[in-house]
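Worksheet: one structure, shown below.
Here the complex is missing one protein chain, while the rest keep their positions.
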Amino acid sequence: MLTPGVWGVVATPFTGSTFDLDEQSLARLVEHYERLGVTGLTVLGVFGEAAQLSTEERRAVLETVVDAVELPLVVGATSLGAAPVVEEVRLAQQVAGDRLAGVMVQVNSPNPHVLAGHLRAVHEATGAGLVVQDYPLVSGVSISADALVTALRDLPFVVAVKAEAPPTPVAVATLTAALDVPIFGGLGGLGLLDELACGAAGAMTGFSFPEGLIACVEGWRNGGYQAARDAWLPYLPLVNFEQQAKIALAIRKECLRRRGLFPESSVRPPAASLPESLHEQLERHLAAVR
Amino acid sequence: MLTPGVWGVVATPFTGSTFDLDEQSLARLVEHYERLGVTGLTVLGVFGEAAQLSTEERRAVLETVVDAVELPLVVGATSLGAAPVVEEVRLAQQVAGDRLAGVMVQVNSPNPHVLAGHLRAVHEATGAGLVVQDYPLVSGVSISADALVTALRDLPFVVAVKAEAPPTPVAVATLTAALDVPIFGGLGGLGLLDELACGAAGAMTGFSFPEGLIACVEGWRNGGYQAARDAWLPYLPLVNFEQQAKIALAIRKECLRRRGLFPESSVRPPAASLPESLHEQLERHLAAVR
Amino acid sequence: MLTPGVWGVVATPFTGSTFDLDEQSLARLVEHYERLGVTGLTVLGVFGEAAQLSTEERRAVLETVVDAVELPLVVGATSLGAAPVVEEVRLAQQVAGDRLAGVMVQVNSPNPHVLAGHLRAVHEATGAGLVVQDYPLVSGVSISADALVTALRDLPFVVAVKAEAPPTPVAVATLTAALDVPIFGGLGGLGLLDELACGAAGAMTGFSFPEGLIACVEGWRNGGYQAARDAWLPYLPLVNFEQQAKIALAIRKECLRRRGLFPESSVRPPAASLPESLHEQLERHLAAVR
Partner (left out) sequence: MLTPGVWGVVATPFTGSTFDLDEQSLARLVEHYERLGVTGLTVLGVFGEAAQLSTEERRAVLETVVDAVELPLVVGATSLGAAPVVEEVRLAQQVAGDRLAGVMVQVNSPNPHVLAGHLRAVHEATGAGLVVQDYPLVSGVSISADALVTALRDLPFVVAVKAEAPPTPVAVATLTAALDVPIFGGLGGLGLLDELACGAAGAMTGFSFPEGLIACVEGWRNGGYQAARDAWLPYLPLVNFEQQAKIALAIRKECLRRRGLFPESSVRPPAASLPESLHEQLERHLAAVR
């Protein structure tokens, strides 16, 4: 099982007009995460722009992260078919070795039997523990929480679920009641307080202030709703600002840049870059939580 | 032009297993709004379940609101074609008379010329001032902010825009820079702080604590970001909780019920009712802002 | 039960720059249908642009059709909520009286219990027999064929299903195996041959040559696949041409115009009009089947 807590979803910094991988900044970023005390890191996820990287770049990202920190890693797979997913898993296993806490695989069918077969095929070919990501906005696949329970019920190699199909608190409640694996919230922390209340084991997401996620999750554990709320409240305006449709990635990378973690905040096309009209407000939000 | 500020979007209370219109509770609700000091009310909007009402019920809703309060009214039209919209507008004019501050019409085409033609046809047939609602999740129509500017630029009878196509702050910035009409945010206030920063004239939405919307908008006017943020922060966990996809309507009606404004919180099918798993957290959120 | 065969879905002719209802042409059109020997007519359906008509215009359409022909009528309801559907049904009952063979109601939920409740509510309020239309492109609601069976199994007042969720032949096969009501194909006849092979009771659609639909359905009854195919083949290029996404309505109305049934082929905005680039090919297709 994946350790409950906060798993930081790692951004991928680029440099120059050709958007070259900036390994040095990546190392600095994950070292920062480690210092903050995250439970682990999620590498090559959606927020890491994994679908925009070549195989060689994916390997370089993994190597950089493995070398820079000691944290356990979840590595994302981008494809929806078993054969290319297996290829991605093998790369992760090769580079991350026993640092690999799990491989994150997308829900690829609304049909629980097809999904279970897919996960089984990936596990049987690789032996990897699987984090199942239910993120319809990215995968294009919508599964009901009940069908997800049916799919995952008898798969002992599933080590966690990342629930990103709104309304996520309701999904978290259904999944935690029926499955014995930890369920994590994502979506930049937009529903974190409610996901925790519904039984979430923590957050796995890329909010630019992971210390906020940590404070909220620890608040919940130690003091319940009120403590989590108090810890989370100062960050919430920035959370909502970051989690804007279409431009969330660009906003968060710019936040990381202004925090001094990246020299450049560019995103690879076709992702949208940060609209000029948001610069001033971004600075205000940052000033309020620094 | 529509008066800047907070326009409350009015819910429609139902009673019994046949979901009959509860006019008495509706009157109490809008009187509550008036006491809170909203700028005006938006009746027969999406949050008012207008698409679930018969013509007779729409008339009854309008009559009840007109009788109960003195506030200016925006009345929503549900259809996307000119002929049925005109029919809806005429009903609104008949009942609301000079209380009618504007009729809210949906964007019905991504093509600015088609949209302008539609708005012109509705205005020419009725003489009504129009609030243009850009809400792709409901209308099924996506228009770019630039195309919306093109459509609305030369329409003197447009009195406001309700911008509900995320990322809404970016849309608000584009629209306020190019048009001379007030632009309102919606979506339960999820992006209110950022919409105000980008030039929004206020909020037109159905959050269960309109006093929070008012405090935030007045905070912005009087003290800028910091004051608006301070005023809004306590409400933000509830805002995010309410604004959950698919169940937002059910959550908000239950919040209104627990505030004592409705005796029943049922929503007309096929809208989803409130999941059991959220009851406890709903109560926590309410307790925190009461 | 609805009589098997070909139910013609009636277009609504407009005239002039204000798209006024052209009742005279409408009468001529349905008289033409009657002469061709259709089983019945479907009025105020999607192809009839019902969502673009005012209540008064809907009434005028119904009255015109009732007066012009002796055929049994299915009348479409546009709304997805019970209260406005009931209002539409009552208008149909008032005007069509015992000529009303059924009222066509859209699937409004993927949840079979919600859908069954909706249909029951409409029937209980009106006593009408219901034709259930499963047309996700228009309703925005996708239901599986299995869930549709669950919803309809115990509803004795359902008199037919119109299956328009591709792949339609598979849906027809599932529905005919499990339900005792006739299942009709639609979608302009694009899959008619296969729908008949899978058990369809006929076609309910707006192809501009209803005689082709009739020849195909009768071919199937009397001579099976080969006869139906032979009868249908000459029309198939026009069927595919007409059934083009976004412009199907404009193409078909222009075909009706060139057949001499309409003086004008305009469609009400925001529907797209006929692209200039298709005029020549349209004429070729018509010449080939005249």
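Chains: A, B and C, in written order; residue numbering restarts at 1 for each.
By definition in this document, a contact is a pair of C-beta atoms (placed from the backbone, for glycine too) under 8 Å apart; a residue touches a chain by one contact, two chains touch by 3 or more.
From a predicted model like this one, the values you see are computed outputs, not experimental measurements.
Participant: Omitted chain: which shown chains does it touch?
Facilitator: A, C
Participant: Looking at C:Arg35, C:His113, C:Arg153 or C:Arg284, which makes contact with the chain not pictured?
Facilitator: Result: among the candidates, C:Arg284 touches the missing chain.
Participant: Considering the complete complex, identify which of A:His118, A:Lys162, A:Lys253 or A:His285 is in touch with the unshown chain.
Facilitator: Touching the chain that is not displayed is residue A:His118.
Participant: Can you list where chain C touches the absent chain?
Facilitator: 166-170, 173-174, 190-191, 193-194, 197-198, 225-226, 229, 232-234, 236-237, 240-241, 244-247, 275, 277-278, 280-281, 284, 288
Participant: Which parts of chain A face the unshown chain closely enough to count as touching?
Facilitator: Within chain A, the residues touching the omitted chain are 49, 51-57, 79-84, 86-87, 108-109, 111, 114-115, 117-118, 140-141, 268-270.
Definition applied: only the chains that are shown with their structure count from here on.
Participant: Please report how many Å separate the Cα centroid of chain B from that of chain C, as a whole number.
Facilitator: 35
Participant: With chain centres taken as the means of their Cα atoms, state the distance from chain A to chain B in Å.
Facilitator: 34
Participant: Indicate the residues of chain B shared as contacts by at least two other chains.
Facilitator: Within chain B, no residue contacts more than one other chain.
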